[in-house]
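Left out: one protein chain. Kept in place: all the others.
Note that the chains are named A, B and C in the order they appear, and that numbering of residues resets to 1 at the start of each chain.
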Amino acid sequence: MDTFANKNWLSPRKILMRFGFLIVFAAFFLFFAAWNPVFVQGQNLLNIVEGSAILIIIALGMTLIVATGGIDLSVGIALDFGAAFAVVAMKSYGMGWFPAACVGLLGGSLVGLLNAALVVGLRISPFLATLGTFFIGSSVQRIFTHGGGPISYRQMPDGFRNIAQGNLFGIPTEVIIAAVLVVIYYLVLERSVWGRRVHAMGMQRSAAIVAGIRVNRILIACFVFASITCAVGGLIAAANIRMFTPLSGFAYLLDAIAAVFIGAALHPRGRPNVLGTLAGVLFLGMVTNGLNLMGLNFNTKDALSGIILVSALALAVAQRNMRSADGD
Amino acid sequence: QDQLSLEGKTIGVAVVGTQHFWDREAFNGATSKVEDLGGTVVAVDGGRDNQVHADNHDVLMNRGVDAVISILGDGSVDPKFEALQAADIPVFSVDHPSPYVVNNTTSDNYYMGTTIGRYMADAMGGEGKVAVFNAFENSLRICGIRTGLWKYVLQDYPEIEIIQPELAEEFANAPEDARRQTLDLLSQYPEGELDAIHVGCWDQPAIGVVQALEETGRTDIIVTALDGGPDTMEIMAEEGSPFVANVAQQPRLIGQTAAENVARYFAGETLLPQTYVDVVPVNGPEEAKAAYKELGYGEIK
Amino acid sequence: MTEAAFQLSGIVQTFPGVRALDGADLTIYPGEVHGLVGENGAGKSTIIKVLAGVYQPDEGRIEVGGSSVSPATPEKIRDAGIRFIHQELHLVPHFTVAESVFMGQEISGPFGLSKRKMRSRAEAFMRDELGTELPGNRLIRDLGPAERKLVQVARALVDGAAKVVVFDEPTAPLASEDVRTIMTAIARLKSRGIAILYVSHYLNEIIDICDRVTVFRQGKNVAVFDEVTKNTGSELVSAMIGRALDNFFPTTDRQPGEVSLRLAGYDDGKTFSDVHLDVRRGEIFGIAGLIGSGRDELIDALYGLRKSQGTLTLDGATLDTKTAAKAVANGMVLVPRDRRHDGLVLPMTVTENATLATLDENASFGLIDRKKARSATERLIKDLDIRPANALAVTRFLSGGNQQKVVLARWLAKSARIFIFDEPTVGVDVGAKAEIYQLIENLASQGAIIVMSSSDPVELVGTCDRVAVMMRGEVRTIIDKPDLNVDHLVAVTTGATTVSETAYAS
Partner (left out) sequence: MPLIIFLALLLYVGLNAPNFLTVVNLKLVLTQSLTVVLSVIGLSAVVMAGGDDVVSGGIDLSIPATAVLCAGIVAVMTSAGQPVILAAGAALVASMLVGVVNAVLITRLRMAPLLATLAMFVAVVGITNVITERKRLNLNADSIAALRGDIVPGIPLGILLVAILSLLAWFFLHRSKWGLNLQAAGGSRDAAEISGIRVDRLVAQSYLLAAFMGFVTGFFMLARANGYSPGAQDNLMLEMVLATFLGAAFSPRRIVTVWGAILGAVLVAAISIGLKTIGVNVFWTDLIKGALIVIVVALSAISQRVQ
C-alpha cells in the first residue's frame, strides 16, 4: 500500500476514504429525499425504523454469535419458535399475553440450547451445527403444523398485539423493544466484562482458555442469549400479523449476516460490533424503502439494491483499510 | 361412480409444497381419495421449490408407480411428464396444464380473474387508484391467467388506474413482507390517494395488507384477493373489514377430483383435457360467512 | 575485501506509530556465519523481512552480489540464492512433510505432481543433510516444534541453490538436543561456502558459531564485531542494551518456607505417570526434561489443559485445577510456552490483553472502567518496560520479547499464589531476560510458589532452588541447590548420567 507517501490529510481521496461509508449513507439519504419528498417525512422514517425492528433484533443475535468466532444459520428458526410457542400458548392453552410471551422466549431458547449442545458438547463447527439445527427446526415446524400451514389468531389478547402494534408516546413498541435491545447488547458486548471475554474467546480461543476464561460456559450462554433475542423478534412478527407463519424466519438470515459484516467492515479493527450492525440494518432498510418510493419496476429495484449493496460495502471496506493503514 | 376403484394400484402424488393451505388441501384431498378408492399412495413434496418438485417425478417413475398426480409446478415439470408418458405412466396434473398429461384438474382461473375484477371495480365505484401485488404473472401460468383477466376487465373501467410500478412479493405468499411493503405504500399515498389494494394471484399477502391498514388506521382502502382459504374468509367476515371480495376455490375437492379422474381413466373412461371444479365467489362479509360454512370450514359467528 | 554476498544500507522501515528500522546497515560476506543480535524490538526480524522483499522499505539500498535490487521482490531474492528460515513456524498444518518441503517448488511429472519423487527426495534430504529420519507422509500438525523447524530448513535448502541462508531465532522453540541438530546443519552449510546470517538471543550460540556479529539497537546497527572470541560476550551485551549487565541472574538470600504445594500421583495414562512433587512456599522449583519427557504435558495437566489423574493440595487443602478457569480462580496462573497461540489474544490491544484476567477489578457493575484499565496497564507497561509504551498497540505487532512481557503483565496484575512459568524467556533478549528473572525472584521472595519449566539448563541453574528432572514420563531425580550446575543438569536430563533411581521410583 502506498499510504506512506501520501500523508496529505486533506486530499479528496483521503476524505472520501476516511468518511466513506458515512458519505455513502448521507448521499443516498439526500438522493432519495430529492427524488421523493415523502422519504424524509417523519412517518416514513419511522416506517423504515419500524420495518427494520425485527431485522435489528435478529442481527443483534447474529452479532453476538459472530463475535464468538462462529456464525448462526438458525436465527430464523429461533424466531419461528418464539412466534409459534407464543401463539400456541395463547390460542390452544388460553394463556394470557405475558406468560405466553415468556413461553415464546422459552421456545426460542430451545434452539440455542440445541446449538450449544452441538457446538460445545459435540464440538461441531458452529456453521455445520446451526445448519443442522436449521434443518431439524424446519422439519419440526412442518411436522407440528402438518406441512407448514400458518396458525392464525386474530383474536389474540391486546397485550400481545401491543408488542408490535402499540406505541409509547407515538413511538411504536417494536421500535422501543429494538432500541432497548440495542442498548443492552451494546453495554454487554462492547462495554461489559462478559463481552470482553466473548471477544477474546472469539478471536483466540486457546489464549482465552489459558487466561482463565470459561469458554464453554460463555459459548453456551451466547447461543442461548442469541436465540432468545431472535425469539423476541418472533413475538413481534407474530403480533404484527396476528399469526404464526412457519419458516418465515429464514427470510432474515442473509440480511442479518450482511448487516453484521457491514458492521464489522465499519469497525477500525474489523470486529463485529453492535453499532456497526445497527448502521448496516438501517442502511439496508433505507435503501429498500428509498427504492420503493422511487417508483421503479420491482425487478429494477431488486437489481439496484444489490448493486448499491456491493458498491457501498466496497467503499466501507476501502475506508477501513485506509484507516488501519494510518494506524487510527 | 360407486364402481370407481384404484384397488391394487400405486399412485404417486407429487406436490410442489405444503406450506400453503390450498396446496395442502389439494394434496390431502388427492391422497385420501386414492386411499379411499383402495389405492396405495407414494407421496413426494417439493418443499416449495419448483425444481425439486420436478425432480421428484423421477423418483416416482423409478418407484414404478401406476399413475402420477402432480399438483402445481412450473414449466420444469414438462420434461418429466414427457418422460413419464413415454414410460406409459399416465400423469394427472392439478393447476398445471401440459401437453403430456391425460387431464388437468383446476379451478376456472379465467372466471376467477374476471369475477374478482368486477367485484373490485364495483366496490370502488368504478373509479380510483388500485395497487396490485403481482410478480408471479410471468412465471406461473395460473397467476398469469388470473392477473391478466383482472386487468382485462379493468379496461372497461377507464376511471380506475393501476398504480405503477406494480408491487412484487418478495416470496410467494409472505404476509409479513406484504405488510411492510404496504406500510411503505401508505406513506407514499396519503389518505384519499389510494382506493384499493389487490393481490393478483392468491390471498396470504392480503393478511399482511389488512394488518397494515388497521395499524395505520386507514379506512379509505379496500382489499381484494383470490383463493378464499379459511384464514382470509375469517378476516373478511369481521365487521367493517376492508377485505371486501374474494373468489374461493375448493382445493380439497380439486385433489379428490384428480384422484377420481385417475380411477376413471383406469376404468376406461375418456377424459377431457381439463376438469373444472367450481369456485365460490365471495362478495362482502355475509357471503364470507356463508362460503365458510358451505366449504366445510366451520361456522363464524 | 571480497565482494559482499549482500549489503543493506540506510534502511528505514516504518509501521504505523513505530520506526522499526532507522537507517540500519547490514553486510554479509560469502562463506561467513554472521551473527545478528539485539534487544527485543531492535528490528532484527524486520530487516530480514526487508531483505526478503516482504516489506518495501521507506528508504535505503539493497545490494545483492554487488548489484542493487530495487525493488526487492521475494522472487528476485530467491533467485539470487538467498533463503530464509523465518522466526515464526510458517507451515500448513494439514500438509505432509514432503508437500511442505517442496512448497512453491513442487516437482511435476507428465501426470501432474510426482508425489513419490517429492517424498523420497524430501526424506533423503532430511536424512543426508539434516540428519533426521522423518517420514515424508507425516502431517505437519502431528510434528513437534523441532521437526517443524527442520522441515522449514529443508524447504529453504532442498533445491541446492542456496548461497545465503538467514536463520531468525531458529533454536528458540527447540530443546537442547535439537539445537545440536541445527548447529550441525549450519556447520555443514558453512563448509560448503554458504553464507549464513544467524539471529539469536542465545549469546553462547552466537559465540560458538559466528565469525562476525552485528549488533542492532533501536532500529540501527550500533556495532560490528569482526572477531568473535569467548570474551566477546559481555561486549556484545553492553552494545545491545547500551550498558553493562552486572548480574544476569538475581542474587538472593531468600529462604524457601514450608512445603505448601503437593502433587501426588499425577498420571495422564499416556505421557507421564506417577508424578509426586512437593514445592515449598517462596521456592522457585524447576522442571527439566527433553521433548517427550512428559514435561510439557505435566504442566498442561497441572493447569487443567489436559485430562489427568492425581491430587493437588495447597497447604493440605485440595486445590481444584481441573480446568484452567478453576486454576486461575484458585490462584494458579500459567505463562504458557506458546505465547502467540496460548498467551495472547493477538488481535487485541496491550490493554485488553493485560487486563483480561482482572476485568472484574477494572469494572463497576459488570461494565469495564476503561480509564481504570488503561491506567492500570500503563503502570504495568512502565514497570515491565514494555515497548512501544503504547497501551493501545495491537499485540500482534509487538516483538516476541515484548509480547511475553504483556503476558507477564496480565498475571502480575492478578495477584496469584502459584505461578507456573513455561519456557518464560524463549525469544527474549538478555536485558529483558534478566528483568524477568528478577521479577520471578521478587515473586518468590514475596512468598509465591513458582514452578518453572524450561529447556534451558543455564536458566534453571541460575534461578531455581531445586530442579526436578523428567525422563520418559517420570520424575527421575530432584537436584538440590548445592548440586545444581549446568553440566550435571545436562548430563542428568539427557540420561548421560544414570541417577540412582531409588528415591522416586515406585
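The definition used in the following text is that a residue touches a chain if its C-beta (ideal position, glycine included) is under 8 Å from a C-beta of that chain, and two chains touch if they have at least 3 such contacts.
Just so it is clear, the structure is predicted and the values come from calculations on it, not from any experiment.
Here the chain not displayed is in touch, across the complete complex, with A, B, C.
Residue in contact with the omitted chain (choice from B:G75, B:P190, B:P273 or B:G296): B:G75. Contact with the chain not shown here comes from a single listed residue; of C:L51, C:L91 or C:A434, that residue is C:L91.
The residue from B:L140, B:I160, B:A178 or B:I221 that touches the chain not shown here is B:L140.
On the side of chain B, the interface with the absent chain consists of residues 18, 42-45, 47, 49-52, 54-56, 58-59, 62-64, 74-76, 78-79, 135-136, 138-140, using the contact rule stated above.
Residues of chain C that touch the chain left out of the display are 52, 54, 74-75, 78, 84, 86, 88, 90-95, 99-100, 103-106, 108, 111-113, 139, 155.
Mapped onto chain A, the interface with the missing chain covers residues 66, 69-71, 118, 122-125, 127-129, 131-140, 142-143, 146-147, 254, 257-258, 261-262, 264-265, 299-300, 302-307, 309-310, 313-314, 317-318, 321.
Assume only the chains that are shown with their structure count from here on.
Under the stated contact rule, the graph of chain-to-chain touches is a line, running from one end chain to the other without closing. Spacing of chain A relative to chain B, judged by their CA centroids, is 34 angstrom. For the pair chain B and chain C, the distance between mean C-alpha positions equals 72 Å. As a whole-number value, the distance joining the C-alpha centres of chain A and chain C reads 43 Å. Looking at the complex, you find that chain A touches chain B at residues 36, 38, 41, 43-44, 47, 50-51, 142, 146-150, 152, 154, 165, 237, 240-243, 245-248, 251, 289, 292-293, 295-299, 301-302.
Interface residues of chain A facing chain C in the complex, by the touch rule stated above, are 4, 187, 191-194, 196-197, 199-200, 203-204, 206-214, 269, 271, 324-327.
Of all the residues in chain C, the ones that touch chain A in their complex are 14-17, 58, 303, 305, 323-325, 327-329, 333-334, 336, 341-348, 352, 356-357, 359-360, 363, 366-368, 394, 410.
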